[in-house]
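The complex appears here minus one protein chain, its other protein chains still in place.
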Amino acid sequence: MRELIYLDNVSFTSENFEIIREVKLSLPKNLTTVIMGSSGCGKSTLLKIAAGIYPPDSGLVYLKDKDLLELNEKENREFRKISGFVFQDSALFANTNIYENIALPLKYHFPKLSAKEVSERVEALCAELGFHDSTSLRPARLSFGERKVISFLRAIVCEPEILYLDDPTQSVDSRFQENIIKVIKRFKDKGASIIMITHDPKLVSQIADYLVIVKKGEILDAGDFNSVKQNKDPYARQLLSQVLGEAASFDNDLLDLLNE
Amino acid sequence: MLRAIGHRFFKMLQQSLYALGFFFQVLRESLFFLRRQKVAFKVLTMQIYFTGVKALGIITLIALAIGAAILINGIAVLPQFGQGNLVYLILITVITRELGPVLTAFIVIARSATAIATELGDMVVTHQIEAYVSIGINPVSYLVVPRFLGVTISTILLTIYFNFIGLFAAFFLTQVIKPIPFFDYFYNLFNALKVVDVITMIMKSLVFGIIISITASYYALKVQVASTEIPVAVIKAVGQGFVLCIIADVIITLVYYI
Partner (left out) sequence: MKLKMPIVDQIVGLFIVIAILALAGLLILIGINQRWFAKNYNFSTRFNSMSGLEMGMSVTLKGFVIGKVSGIQMNPEDRFVYVDFYIYDEFYSHVVKPNSVIQLQTSPLGLGTALIFNPGKSETNIPQPPLAEGSFIFSNHMDEGKRLLSRGMVEGAASEDTLGSLIASIGPILSNLEPILVNTNQILIHVNDALEGSRDTALGNTLYNLDKSVNEIYVALATVNKGPSANTSGPLGTVLTNAASMTDTLNLELKRQLETLNSTLINLEGITANLDSLSKDPRGLAVKLIDPKGSLKTLLDDNNAIYNDVIEMMNSLAQIVNELESLSRFLTGSTPQISGILQEGQDVLDKSQDVMEALINNPLLSGGVSEKQEMPSTFQSTRDEDF
């Protein structure tokens, strides 16, 4: 297993509350990591730290032996060009329309693209996700689920190699959900490194290679999906119960396929 | 007690240093702005549009009122002391050197500092700033710098408009009430107007624009999580903006007279 990101003794405090406490975590390259944990345990914060968005109060974040927060401008730009981030609350740019939201990373990282190429790319992605509303609307006009879709589109518009996904299917209707999962799978098949927070058992069971269980700002367990799913901790068992059910049925499906 | 004072002092010092660091970062990013921020150019244009073009109406009104008031009162009162020519000096002192830049700054604070503080504060709360970081866009160079440049440029331009309206349009308004020979007015005005007045005016509006945009974005970006922090940031941006502008005005005026 090759390492993508290593969190070394990372702590993060906000308003005198230690959200992340001395976390040591290694995230694998070219694999899909799923971070699980109950609400408010610090998953989102952990993901943002791993993406270099939040600077930790102590500890370091390494990207291939380099301090992620001390990257020079060119390195940072390169890193951002190959990474995408879906925020839990979408975090769309409120003062521009949907099209601009999606196109901004493309325009920023590929300034040489013509306006036509950009719009073709955006339209193609919208079509892939099944988003057929007008892209000239402001994000505030959209439902929460639709915003999530736009946030997802914004994250993947540059075809990143690293995807940070904070609950990408949350409150998204089933049609979009399927499309999102399809796209995530496409990235996984391409060999992208995906770091994802999700409570969607279907998603976890289908694509997780690596599992991280977070409990109250600390790592309860982290490792290969198959080994972590054996964890006997009641907290872990509770989190995994649903996922494992799905996974079991998934396994059965596979057996069925093999039997045919 | 002493400890509290000491603690406060160090906190203030720390904050001032932080603000200063922020300012220098904005300055540094501004230098690179034209070269690498094609995307942010639109933000700059919009900022000039909202801060500058949209404020022209109120600036016109104020400048016209002040210019005409000085002219009419000056013409009525000053010749009684045999100092009719002083009206030009007063016009230039008030409109070009003192009130023009300050009133323009106040208008810009009232319109744009509040807008910037609200908008950026909201961006922080709704994680839009983080979204920019995740894309690789430096929020300072993409969000703060265009606002900084836009507000500064707009303040300078608005001050120039204020001057033109206060000195020239007010003259035509005064013609309706109390005619003054056109040629005499402009000849004497241009004789009384020195280049140093124009430089002072531009210096002041430049400094005011910098102060307004930097304080507004600084306090906005200090917002952390709650939308209730945004009004606080706006109040601080406005209050601090006023105070710093007045202090800067006093300093520049002192420099002018030294």
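The first chain written gets the first letter, and so on, giving A and B; residue counts start at 1 in each chain.
Please note the rule applied: contacts are C-beta pairs under 8 Å (C-beta built on N, C-alpha and C of every residue); 3 or more make two chains touch, one makes a residue touch a chain.
Remember, it's a predicted structure, so these values are computed and weren't measured experimentally.
*Asks:* Under the definition given at the start, what are the shown partners of the omitted chain?
*Replies:* B
*Asks:* With the full complex in mind, choose from B:A68, B:L91, B:V124 or B:L157 the residue touching the hidden chain.
*Replies:* B:L157
*Asks:* Return the single residue from B:S30, B:N188, B:S217 or B:Q240 that touches the missing chain.
*Replies:* Of the candidates B:S30, B:N188, B:S217 or B:Q240, B:N188 is in touch with the missing chain.
*Asks:* Which listed residue, B:F10, B:Y49 or B:F172, touches the chain dropped from view?
*Replies:* B:Y49
*Asks:* For chain B, which residues reach the chain that was dropped from this view?
*Replies:* 42, 45-46, 48-49, 52-53, 56, 75, 78-80, 82, 84-87, 89, 153, 156-157, 160-161, 163-164, 180-181, 183-188, 190-195, 198
To be clear about the criterion, only the chains that are shown with their structure count from here on.
*Asks:* Please work out the Cα centroid separation of chain A and chain B, and write it as a whole number of Å.
*Replies:* 43
*Asks:* What residues of chain B sit close enough to touch chain A in their complex?
*Replies:* Spelled out, the residues of chain B in touch with chain A are 38-39, 119, 122-123, 126-128, 130-137, 224-225.
*Asks:* Which residues of chain A touch chain B in the complex?
*Replies:* 14-15, 48, 51-54, 76-77, 79-81, 83-85, 87, 89, 91-95, 104-105, 107-109, 111, 154-155, 164
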